[in-house]
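Left out: one protein chain. Kept in place: all the others.
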Amino acid sequence: MSDDISRFSIPDLDSLPDDIRERIVGVQERSGFIPNVFLVLARRPDEFRAFFAYHDALMEKESGLTKAEREMIVVATSAANQCHYCVSAHGAILRIRAKNSLIADQIAVNYRKADITDKQRAMLDFAMKVSREAEAVSEADIAELKSHGFTEEDVWDITGVAAFFALSNRMANVSSMKPNAEFYAMGRDLPA
Amino acid sequence: MSDDISRFSIPDLDSLPDDIRERIVGVQERSGFIPNVFLVLARRPDEFRAFFAYHDALMEKESGLTKAEREMIVVATSAANQCHYCVSAHGAILRIRAKNSLIADQIAVNYRKADITDKQRAMLDFAMKVSREAEAVSEADIAELKSHGFTEEDVWDITGVAAFFALSNRMANVSSMKPNAEFYAMGRDLPA
Amino acid sequence: MSDDISRFSIPDLDSLPDDIRERIVGVQERSGFIPNVFLVLARRPDEFRAFFAYHDALMEKESGLTKAEREMIVVATSAANQCHYCVSAHGAILRIRAKNSLIADQIAVNYRKADITDKQRAMLDFAMKVSREAEAVSEADIAELKSHGFTEEDVWDITGVAAFFALSNRMANVSSMKPNAEFYAMGRDLPA
Amino acid sequence: MSDDISRFSIPDLDSLPDDIRERIVGVQERSGFIPNVFLVLARRPDEFRAFFAYHDALMEKESGLTKAEREMIVVATSAANQCHYCVSAHGAILRIRAKNSLIADQIAVNYRKADITDKQRAMLDFAMKVSREAEAVSEADIAELKSHGFTEEDVWDITGVAAFFALSNRMANVSSMKPNAEFYAMGRDLPA
Amino acid sequence: MSDDISRFSIPDLDSLPDDIRERIVGVQERSGFIPNVFLVLARRPDEFRAFFAYHDALMEKESGLTKAEREMIVVATSAANQCHYCVSAHGAILRIRAKNSLIADQIAVNYRKADITDKQRAMLDFAMKVSREAEAVSEADIAELKSHGFTEEDVWDITGVAAFFALSNRMANVSSMKPNAEFYAMGRDLPA
Partner (left out) sequence: MSDDISRFSIPDLDSLPDDIRERIVGVQERSGFIPNVFLVLARRPDEFRAFFAYHDALMEKESGLTKAEREMIVVATSAANQCHYCVSAHGAILRIRAKNSLIADQIAVNYRKADITDKQRAMLDFAMKVSREAEAVSEADIAELKSHGFTEEDVWDITGVAAFFALSNRMANVSSMKPNAEFYAMGRDLPA
C-alpha cells in the first residue's frame, strides 16, 4: 500500500486490530473503495476508534438538521480551513445527500452566494464563526439562530459539527491526507 | 433573459453594439452556451471591450507559461478571493487545458497540496503574494522565481494574470455573477 | 531612459507602436512630463491599450460620481494597498479636481477622518470593502449606499473604480513603479 | 444543579447512563470536585464517550512527549483560542505535572517568553501553527521539529493534541463552559 | 544584579540619579520586593521619569473608573498584546484591588466571559478597540459607552489607559522584561 496518501506511514490491513480491519473492509464493500481517512488514521487504533465514534455521533444520528445540512457545515468550514480531504470527500457526500451536483462547489467557494435557504445561510454564518473565532460567539449569535427556527439542540449540533471538523481538518492538513480520486466525480451527474 | 445571473440588470442581446453582440454570439456557437460573464458585463460596452481585450492579451498570447499554468493562477487566486464565477469557469478551463479532472479542485482548496511541480508551486506562491499582499513583494521573491527558471517576462505574466483577476474577482463578487451550470461538469471525465 | 522607475526594463519611445508613442507624446505635451505609468506599461502594447481603455472608460466618462469622487476612491483604496505610484499620482489629481490641497493626504491616511460628506464617507466605506473583502459584500451594503442616494449605476461605478485599481496597484507594486517627483507638489497651493 | 456553568442545560447525574455517571463519580472521588466539562458534555452521552476516549488516547498514553509537555500544548493553543475552561483547567494540570507554579501563566500569555527549553519552544511553535494555520504546515516545519530530536510519532502526537483541543476549545467557548473555581488555585504553592 | 530580567543591561542602584533610586527604594519598602519594571527602565532616567509620571497620572488619580476597573483595562489589553510583565504584575494588582482571586485570569483569557458587569464589559470592548484598531473608533463607539453611563472624562480615561499600556506592552515585550515571581501568587487567597 503506497504511503503517498499521507506524510505518515500507513499500516498493513492485516496488522490492524480486528474491529478496525472489519470496519475498513465493511466500508470498502459498501463504497467500492477505501476512503483514505480510514487508512491514514488506522496507525493509532485508539484515536481511530474515538474519531469515528465522534463522527458517527454527530453525523449519523437523528437531528433537527438534515444530513445534507450537516455536510454543508463540513464543506463550508473545511474550505475555510483549506482541507483537501474534507472538502473533496464531504463535497461528494453533500452532492449525494442534497441530490444536487452544484451545491458542494458553491458552498466551498463562497457559501454566502450558494443556492441555499436563508435559514441555511444563517446556519453557515454561525458555523463559520464557531470554526474561525469561537471566542467571540455571543448570546446575540445564538438569538439570531433561534430567530430562524433553530432549537437549542440544533445550536449544539451546528457547534459540534464545526468543532469536530476543526479537529479533522487539522489532522488531514498536517498528515497531507490525500482524497481518493473517486470523490471528485461522485454525484456530478445529479441535477443542478 | 433572467436577471438572476447578476445583482445588476442584463441587457437584451439585440440592444447591444454590433461588435459586442457578435463576440457573444461567436462564443455561444463555439461553446454551446453563453458564459454569464459576457452577459453581465455587456451593460457597459466600453468596459466590456477593455475587459476582454485585457483578458485576451494575458491569457491567449504566447508566453513562457503554458495556458494551463495561467489558469492555475486564476483558480488559486480566485479561490483565495472566494469568487464563485472565476473558480467555476476557470476551474473548467483548467481541467480541459491540463487534461486532468482533479487539478482544479486541488488548487482551489489548497494549492500547496496539489499535484503540481515544484516550479508550479513557486509560481503559485508568488501569484498568491501578488493577489493578497503585493505591497510586500520584494527582490527576494523575484529571485526565488528566477531560481526555478522563470524569466523576467514570466514574472510579468504571473503578475499580470494575478492582477487582472484581482479586478475580475471583485466585479464578479459585487455583481453576484453566477457561473453557468455547464462549468461544474466540464472536464470531469478526463483522467485523474 | 533610466530603468530605475521600474524593476522591469523600459522600452525606447522610438521602438513603440505608433498609437502608443502618440498617446505618450500627447500626455507629455499636455502635462509637461510623462507620467511613469505610461513608460512602465508600454513594454506590453496590448496590455497598455487595454489598461488605458479601461481606465478612461471608468474615470473619464459621465457618471453620477464626480471626477473628484472617483479619485477619492482611487486614493483610499490605493493607500490601503500601499501603492506608491497610485497614491502620489492620483493624490495630485484629486487635489486638483477637488480644488483642495489637504483632501488627498487626509483620505490616504485615514479616510474616516477626512473632511468629506457623509455620502462620500459611505462611498468610501463601500469602495474599501470592494477592495479588501469583496467576497463579503452583501445586499445590506448596497442598501446602505442607496440610502445615501447612490443609484444602481453609481454602485457599479464605485465597484469598477475600486476593482480597476486593485489591478493597477498590484502592477505598480510588483513593478516598483516610481511616481514622478512632479506629482508630490501638484495642487499644494490650492485652498485648504 | 445550576445551569450557569454552561449556556446549555445540565442533566441530573441520576438521569445519566451508568457508565457516564460512574466516570463522573470516579473523577469526583479522586479530585474532590467534578470538573465542569464532565457535566456540560454529559447531555450527549455518545459525544461524551467519544470525547473522553479521544482525550485519554492522546493525553494519558505513553509518548515521546512528557505529560507536562502535552499540557503545554493545551495551554498555549487554548490561550490563542481564548478558551476559559481549557486554560484554567489545563493550566492547573500543567502546574502540577511540571511541578512549577509559574509555567502555565507564562505559556498562556506568550509562550515565546516562557522558561522552557529550545526543544519545547519548537514544539509549541509547531503546535501553534497546527492550531492557527494548519493549511500552511509544510515539510520544512516537520524537518525543523526533527532537527530538535522529535520523532515521526512525536509529530503526530503534537498534531493530535493541538487538533483535539481545537475541537475542545470551540465546544467550551460556544457553551460558555465555566471553569471550576478550584482550578485557579491548584499548584500555586509549587516552586517557581 | 542579574541581567536576565531583561534583554538590556540593568544599572546598579548606586549609579542611578537620586530621585530614581529613592523611588525604587520606596517601592521596595512598601512591597517587599522591587518590581522589575523599575530596574529595566532605570537605564534611561528621563524616560523612566516620564513613564512613571504618565502611569501615575492615569492610574492613581481620582476617576469615574475605579482603580480595579482601570486594572481590568490593563489586563485585557496586555493579554491581547501578549505581554508577560503587564499581565502578571497588573493581574496581581487587579486581584487585590477587586478583592477577587479569579477576575484577572478570567479577563486575561477572554474578557467576554469574565464575571463582570455589562458596563464593565462595554468598557473593555472599547478599550480593546483602542488597543487593537484605534483608527476605526467612531462616534458610535463613544455613544455606546455613554449609553452605559460613562462620561466624556471616562472615555478619555479608558483611552488613556489603553494607549499608555500600548506603549508599556511594547517596551516590555521588546526588552523581554520578566515579571517577578512574587506577582503570580499575590491575591490568590482572596475570595472567588
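Letters A, B, C, D and E mark the chains in the order given here, with residues in each chain numbered from 1 onward.
Convention: a residue touches a chain if its C-beta (ideal position, glycine included) is under 8 Å from a C-beta of that chain, and two chains touch if they have at least 3 such contacts.
Predicted model, so just to flag it, every value in this text is computed and none were measured.
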Visible chains that the absent chain touches, using the contact criterion stated earlier: B, C, D, E
Touching the absent chain when the full complex is considered, from E:Asn36, E:Asn81, E:Gln120 or E:Asn180: E:Asn81
Residue of E:Pro35, E:Gly160 or E:Pro179 touching the missing chain in the full complex: E:Gly160
Residue numbers in subunit B that touch the chain omitted from display: 135-136, 138
Hidden partner interface residues of subunit E, rising order: 7-9, 44, 46-47, 49-51, 53-54, 56-58, 61, 81-83, 130-131, 134-135, 137, 139, 142, 152, 155-156, 159-160, 162-164, 166-171, 173-175
Absent-chain interface as seen on subunit C, which is shown: 79, 82-84, 87-88, 101-102, 105-106, 108-110, 113, 173, 176, 178, 181, 184-185, 188, 192
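Methods note: only the chains that are shown with their structure count from here on.
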Copies subunit C and subunit B - interface residue numbers shared by over half, same or different: same
Centre-to-centre distance between subunit E and subunit D (centres being mean Cα positions), rounded to whole Å: 29
Multi-partner residues of subunit D (at least 2 other chains): 82-83, 135, 173
Overall pattern in which the protein chains touch one another (line/ring/star/complete/other): other
